[in-house]
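One protein chain omitted, others in place.
Here is subunit A:
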Amino acid sequence: MDPQQPEPVVYLCGDCGAECPLKSGDVIQCRDCGYRILYKKRTRRIVQYEAR
């Protein structure tokens, strides 16, 4: 990944559920409703676990 152009990470608003892309340094706040609790999405990658 290019460190010069950080890709925005998409979060979900804890109140209205809208998607909210954030970059580093952004205010942590939903663009639609102003709610300040955001949730990170699950990775799109495959994750590996030991079944123990």
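We adopt the following convention: contacts are C-beta pairs under 8 Å (C-beta built on N, C-alpha and C of every residue); 3 or more make two chains touch, one makes a residue touch a chain; residues count from 1.
The criterion applied here is as follows: contacts and distances are computed from a predicted model.
Peer 1: One chain of this complex is missing from the view, so tell me which of "Large ribosomal subunit protein uL30m", "Exosome non-catalytic core subunit", "ubiquitinyl hydrolase 1" or "DNA-directed RNA polymerase family protein" is its UniProt name.
Peer 2: Options "Large ribosomal subunit protein uL30m", "Exosome non-catalytic core subunit", "ubiquitinyl hydrolase 1" or "DNA-directed RNA polymerase family protein" narrow down to "DNA-directed RNA polymerase family protein" for the missing chain.
Peer 1: Spell out the interface residues on subunit A facing the chain that's missing from view.
Peer 2: Residues in contact with the chain left out: 42, 46-52.
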